[in-house]
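Below is one structure, written out as structure tokens, with a few remarks after it.
For this depiction, one protein chain was excluded, whereas all remaining protein chains were kept in their positions.
Presenting subunit A:
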């Protein structure tokens, strides 16, 4: 019965390391190989995978093929004057930063890690700390080359084919495989950031500060201590900043203002005990972190990597959650739904979720991506060990509150949403489904996420 395994069959999970499934791993080195892989897809289909930083099952495809895109990593063209780059979808944002920063350009949007690919950035239509100013990643994509389920490759722009473009932006890889993209960049004078830090005593204080003054900063994010209760519920440290202009640098740093040499520690060990991150450890950590943050500090100079990607210093940090893995819960609710946000924060605090520093961000206008996550309002993201008792029903309950408030859960982080609440969260879901049925009647492109949520 169990037939000998094809050598390239391997278990695949997302960053949260939950729900592994087995697929054939293919690593196309050329567009032709990618085309051949999609044409050869059987009934179980195929899905593109970047660096696997989506937390759940978006880049998994049980019993089918998973296309590891990271060998497609050529940079085709850089317009150093206009700040436009065309590159393969498997290029990481880390690589783009190494190549572009010396030229005075930066990616238009960066998530909390540089280790995501351009394809993954488009597939999830990622957002960064500058969402209130710059929107999500796809707003800056001028064109993309898309390999669809029929095995054909087409150039898609927001002007010529807005339907396919905005279905692909945030479409979680389900409209096809992005082979290459042309992206408008952000100009920077230095690789340092000027950062203002302030402490907020509670959630109301925090939201008031962000509402009043976020518009003065290009980048803004707050870290909330979810283990704090009572009057301190929602206490937070707010950090906001912008790229430092050359004049702001001390004379020594001015000699090499565009230097980018982020350091990395050795990876976390492979085998770590479960339950390392209990309430006590995490509570202590959060306490320390809140107390050591300055009550208020203005104009601090910080390296770009430290400001945007503090976690990238420790590769494979996801292992610290042990065998059971972890989930990230990220949702957004619109302006005017602050009560829901408060209720959720209180609920999480009451449950005692041992979360390191939840992240709160105030979104600006959304973009037209059909399944794109951001919408104007408040987004909260937190990591929780999957083995925490009572977690599954707790998150189901929060989904209901979020959906009832007209909000939604981020698919790139999701590994447990139930399919029936999805339509309320993503009003263009039916359009997305029928576009997929038209574009790919054979079902050559699919994923575990697509099966779980009937996308």
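We adopt the following convention: a residue touches a chain if its C-beta (ideal position, glycine included) is under 8 Å from a C-beta of that chain, and two chains touch if they have at least 3 such contacts; residues count from 1.
Keep in mind that, in the parts below, contacts and distances are computed from a predicted model.
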item	value
Omitted chain (choose from "Dihydroorotate dehydrogenase", "2Fe-2S iron-sulfur cluster-binding protein", "ABC transporter" or "Decaprenylphospho-beta-D-erythro-pentofuranosid-2-ulose 2-reductase") - UniProt protein name	"Decaprenylphospho-beta-D-erythro-pentofuranosid-2-ulose 2-reductase"
Listed residues A:21, A:197 or A:213, member touching the removed chain	A:21
Hidden partner chain, touching residue among A:11, A:82 or A:427	A:11
Omitted-chain contact residue, chosen from A:234, A:325, A:377 or A:407	A:325
Absent chain, residues of subunit A that touch it	1-3, 5, 9, 11, 16, 18-23, 44, 56-57, 61-64, 324-325, 327, 386-387, 391-392, 415-418, 448, 451-452
